[in-house]
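The complex is shown incomplete by one protein chain, all other protein chains being positioned as in the whole.
As written, the chains take the letters A, B and C, and residue 1 is the first residue of each chain.
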Amino acid sequence: MSQFEPQNPDFAAVVRASFAKQGLRQALGIALIEVAPGRATLEAVADPRLTQQQGFFHGALIGAMLDCAGGYAAYSLMPPGSDVLTTEYKINFVAAAKGERLIARGRVIRPGSRLTIATAEGFCRRDGAEHLCAVLLQTLIQVPLAAEAPL
Amino acid sequence: MSQFEPQNPDFAAVVRASFAKQGLRQALGIALIEVAPGRATLEAVADPRLTQQQGFFHGALIGAMLDCAGGYAAYSLMPPGSDVLTTEYKINFVAAAKGERLIARGRVIRPGSRLTIATAEGFCRRDGAEHLCAVLLQTLIQVPLAAEAPL
Amino acid sequence: MSQFEPQNPDFAAVVRASFAKQGLRQALGIALIEVAPGRATLEAVADPRLTQQQGFFHGALIGAMLDCAGGYAAYSLMPPGSDVLTTEYKINFVAAAKGERLIARGRVIRPGSRLTIATAEGFCRRDGAEHLCAVLLQTLIQVPLAAEAPL
Partner (left out) sequence: MSQFEPQNPDFAAVVRASFAKQGLRQALGIALIEVAPGRATLEAVADPRLTQQQGFFHGALIGAMLDCAGGYAAYSLMPPGSDVLTTEYKINFVAAAKGERLIARGRVIRPGSRLTIATAEGFCRRDGAEHLCAVLLQTLIQVPLAAEAPL
């Protein structure tokens, strides 16, 4: 039920393969739960490795997951042979990130052949409900596979 | 040679104690190298856990370290009994993050009794020189110790 | 049909009075179209004063209108005797701003007694339809009436 048409019929496999190559994902126990055209969802389960000084989910983890969620949402719409890099993002933390589970939902606002604008929301699963904890707004750049430069 | 006067003579110990409590720091091998009034420097050594899909330092790690560097720069100027929370930040990635070492230097732009504005720069140590890879602009809020809410 | 309860029953009058005091509004011909709890809409009609070098709506005007739309959305939820100041915002321009009319719709994401997080979208009215041209993410601070400092 997406408003976007993928250019790569294998977009889901391509996104999952890219995610699997990320060393940081393993260090932090982040899982890619769902990929759809222009959308991606990641999750992490509460763990002492993921905390800040008060024991809540660390803002850095939240930033990382929302960045990835928006980035893979963007990547899902890119043509075969391309890679995605984050150019920049901005994140607002809107509530204490307490809960058993952190969920990051990315969504493309506007795809482009050079730049894609995406957004992502972070939710904490707590007491059987999801609570918004962060919002991200982001620019992604489409580059040839293995290209390095974000500019 | 800072332009700022700390309100807490024990600022360095307070910053180091807060940093030591962060679970994420240990998971990622981030070290707090230096604290001065209105300044903080963090470092991480290249490691497979810290990479993105091309083997460079992961943007999420860069975001995390710059967020922490700016946050602790801000915390160094806060009075005894206060804690610091990140309200929001924005980061631009300006070059591929290749190198043996990632260095995050945070600096307060303007301290305030409620909000503090800080900036941080990320550098990759490579071939004997430092190369700018990211810039962050950030808002921190001063809260009572153990307060949770970023708003 | 807002999800937010206003704390000031006169919120609409208070918002309109604040808007009326803005000199810039008159210089640019911006109108406040609608105020609801947690929402505000502004409009401007195309005019040579409002253009950039290609004749489209100027990004600065778009930034101004989205900032105001989010700010007044936030102000609508604040208690009597308070004023609102923008602490920071981030804006992405997602398409060329061509059209007869520029519409800015602000919406509160999360209100707070100190800080409120809001978002706003800019649309160009063109060929009988609205086209998204910009997205803003913003932090507002509640201050006593006539307080000056954004920190």
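The criterion applied here is as follows: a contact is a pair of C-beta atoms (placed from the backbone, for glycine too) under 8 Å apart; a residue touches a chain by one contact, two chains touch by 3 or more.
Keep in mind it's a predicted model, so treat the numbers as computed, not measured.
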Residues of subunit B (touch criterion as defined above) contacting the omitted chain: 90, 92, 94-95, 109-110, 117, 119, 132, 135, 137, 139
Hidden partner interface residues of subunit A, rising order: 87-88, 90, 110, 112-117, 139, 141, 149-151
Hidden partner chain, residues of subunit C it touches: 18-19, 21-24, 26-28, 47-54, 56, 58-61, 63-65, 67-68, 83, 85-96, 98, 146, 148-151
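In this text, only the chains that are shown with their structure count from here on.
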Distance from the mean Cα position of subunit C to that of subunit B, given in whole angstrom: 32
Chain centre separation (subunit A, subunit B; CA means) in Å: 22
Centre distance in Å when subunit A and subunit C are each reduced to the mean of their C-alpha atoms: 28
Contacts with 2+ other chains: residues of subunit A: 90, 92, 94-95
